[in-house]
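These notes are about the structure you will find just below.
Only one protein chain is missing; all other protein chains are in place.
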Amino acid sequence: MSRAFTPGRVVLHGLLLVLSALTVFPLLWIVTAAFTPQDLIAAKSMRFWPESPTLANFTEAARRQPIWAWLWNSILTSALITLGKLLLSLPAGYAFARMRFAGRDAAFWIIVATMSFPAVLAIIPTYIGVVKLQMFDTYSAMIVPMIPYVGFYVFYFRQSFLQLPASMFEAARIDGAGVWRQFTQIALPNVMGAIAALSVISFMGAWNIYLWGQLVLDDAGKKTLTTGIALFADLDAAETPWGALMATGLLSILPVLGVFLLAQRYIVEALAPGLGEK
Amino acid sequence: MVKDSITTTKDPPMTQFSRRAILATGAAAFATSFLPGRARASDVRLTVSSIWGADKPFQKVVDAFNAKGLGVQVENRFDGDYEAATAKALAGIAAGKAPDLMVTGWKFGYFARRTLGARDLRQIDEARAAAIMENFRPSLVPLVTIDQALIGLPWAMSTPITFINSQLWAEAGLSPDLPENPDTDWLYDAGRKLDAALKGHATYRSALALSNNEWTSQSFIQNAGGFIIDPEGRLALESDAARAGMEAFCAPAHEGLWLPVSGKEQDAAFEAGALAICTTSSTRAVSFPQGPAKAITAKFPGLAGHARNMNSGGNFLAVYTQEAERAQAALSFLEFCASKEGQMIWSEVGYLNTSTHEIPLINAFMAPAEAQLQDGLSAETIWPGKRGLEGQGIWRNWVTRMLTKEVSVAEGLKQASAELALVLAD
Partner (left out) sequence: MQPGMMKRLVPWLFVGPAVLSVIIFLYGPMIASLVLSVLDWNLLSPEIGFAGADHYEAVLARRDFRQAAWNTVLYCVILIPAQIILPLIFALMIHGLRGSRMAVIYRSALFLPTIVAYSVAGVAWSWLLNPVNGLFNEVLSAFGWPRSRWHTDPDLAILAVSMVTFWKSFGLNMLLWLAALATVPQSLIEAARLDGAGRLRMFFDLTLPLISPTAFFIAVTTLFSVLDDIVGVVDVLTGGGPAGSSTNLLYYLWQQGLGYFQFGQASAVAMMMIAAVLLVTWAQFALVERKVHYE
């Protein structure tokens, strides 16, 4: 598709270039600090390029803290939270879209009303529960309470399933497919784009869980990247290891960035139908 | 029971996996905390919740103790700052997984004893406790005695001193001979001279920072002859002395010599050569003089015409385990920490030598802090009551309001006093 070279488009490019630069700019400090030797970092408040670039900050970070374990923990907890959300919300979204049953509307609103529930509101009782059930400092405590925030997911998958033509399921039913097979073999394969989009969004969200992780993960080896980073800044912060801290910060960004860049097309393409009208 | 079925999930396979991953990276410091060299199966294993990571001198103390093979193995668990570590301890205690030992800030003394249940060392073993305390200067015993209980080792003490960027100081033409007992008149005047001399300087941006926290403001009030909480335990903020102290504390901020920011930002600005003078914990003597600021040190400023009465701060090492055998093992660790060998390693942190041992200063920049210790140091404010933790936050907020001129000093002290009274009475 070729497009005319118009003044309007030039202006748009200009504006977006500026906007993108402004948005990315604060991250520049993270990147340059990650590759600048520790003793040079504090000497300037801003640099645009690392002086005598080095990878020493990464090895220093690994020496001080189990950052590779954190990386693995982040991947693990984010994947399990995402999986949990899909397991809860896909069947529910399907049933709300394609089944008629008593109490359906009530159940739907019970779930969807939580879409706007700020997680911090539930934090104290959940924390007490975790402590009382002896789950403090376990992965379960980090993962399980974060899964039920599925209001958006149920709402969205219901929309996606509603858009599949009824005839598709009719044909399968005539072929003798039961409810479960209709769900797994007809419905799911046809909303893969939507599943991919929400998986990525969920993964990114779980990756960045901060307050809750700070609270329930204790052992340094159990932390995730985003919660562990705080360990670099200790109390007598006589010498904050800025380099190691930013190297780890960069490490925490790269995997999600990769996932996002690979999946962003799906997200944009698949998100819309789920929110759009039938 | 529910409890049993759930505890089995406590250590899922992934923990193992992550540990293997850690070992594979060869993170030696970390690995040692899991694989102590001379550990035996019969050893008592203790966890100490601390505010220092595996790369700090505290870890060296722990490692040296473990290497002795006394039948006790200690694992250092870094739990964040005082507040975070306290929160973790509370959760751990409630979950029945109290840390055996914990590092707690002086300021949380009452909280540690009354809410968290720090053990009275003398109650664990009268003789051993007495022998341990023999290693410390007698004047420090009251600092770790809360409600008549001896709740910890008074081994980590610092005091605020003055750090000066030597290069900016020289560029402004100021004399490198710093007074032995500087006062605010001298310090603020130097600030004004710096500001006048270094206009348009490449890095210099601000003359001084006194640290916007509850600690240095207390120094000012005491140096003016007052108290935040007097020796009888009463709030003493509505006094002329407190007012004079806070007026002097706020003066450079009101004059524009000082931009009050958080501790981290203040340190960053000082290291970058943007800030010429900062008063902060003597523990910075380990880093500031060696950093790009090439800091030189002096005592904390006193107030002209008043006797100095400097305060200290820091933390103590307390025992929390309720089991007799573990508590005895914890005393073994405390004995080592109190010994000359332990104290030698420990001194690298940059705390004052609170022991009776002959420990050389780690560097000359510690000298003003040591001199303040010789002058005599009072304790930092130990906030009483069940809600003492909130007291500190409230006082800090009012200090900020006075600094930023949101309220006048007189009004700020009055309102702080009223708000604190409510919380501390509870």
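Note that the chains take the letters A and B in the order they are written out, and that residue 1 is the start of every chain.
FYI, contacts are C-beta pairs under 8 Å (C-beta built on N, C-alpha and C of every residue); 3 or more make two chains touch, one makes a residue touch a chain.
This is a predicted model, so every value here is computed, not measured.
Asker: Relative to the complete complex, which of the depicted chains are touched by the chain excluded from display?
Answerer: The chain that is not shown touches these displayed chains: A, B.
Asker: Thinking of the whole complex, not just what is shown, which of B:Lys294, B:Arg308, B:Arg401 or B:Lys414 touches the missing chain?
Answerer: B:Arg401
Asker: One chain isn't shown here. Among A:Leu19, A:Leu55, A:Met168 or A:Met192, which residue touches it?
Answerer: The missing chain is touched by A:Leu19.
Asker: Which residue from A:Phe35, A:Tyr94, A:Tyr139 or A:Phe169 sits in contact with the chain not drawn here?
Answerer: Candidates A:Phe35, A:Tyr94, A:Tyr139 or A:Phe169; residue touching the omitted chain: A:Tyr94.
Asker: In the complete complex, which positions of chain B touch the hidden chain?
Answerer: Interface residues of chain B facing the absent chain: 83, 87, 90-91, 93-94, 115-117, 203, 205-206, 209, 212, 259-262, 264-266, 268-269, 272, 274-275, 387, 389-390, 393, 396-398, 400-401, 404, 406, 419.
Asker: Hey, which chain A residues sit against the chain that's not shown?
Answerer: Residues in contact with the chain left out: 1, 3, 8-9, 12-13, 15-17, 19-21, 23-24, 26-27, 29-30, 45-46, 87-89, 91-92, 94-96, 99-102, 104, 107, 109-111, 113-129, 131, 144-145, 147-152, 154-155, 159, 162, 179, 183, 201, 204, 207-208, 210-211, 215, 225-227, 229-230, 242, 245-246, 249, 252-253, 256-257, 260-261, 264, 267-273, 275-278.
Everything that follows uses one rule, which is that only the chains that are shown with their structure count from here on.
Asker: Please compute the C-alpha centroid of chain A, do the same for chain B, then give the distance between them in whole Å.
Answerer: Measuring from centre to centre gives 37 Å for this pair.
Asker: Can you list the residues on chain B that touch chain A in the complex?
Answerer: 2-3, 6-7, 9-10, 12, 14-15, 17-19, 21-22, 24-25, 27-30, 51-56, 77-82, 84, 87-88, 91-92, 94-97, 263-264, 267-268, 271-274, 281, 283-284, 286-288, 291-292, 349-350
Asker: Sort out for me which residues of chain A touch chain B in the complex.
Answerer: For this pair, the touching residues of chain A are 39, 42-45, 62-66, 68-69, 72-73, 76, 127, 131-140, 214-215, 218-222, 230-240.
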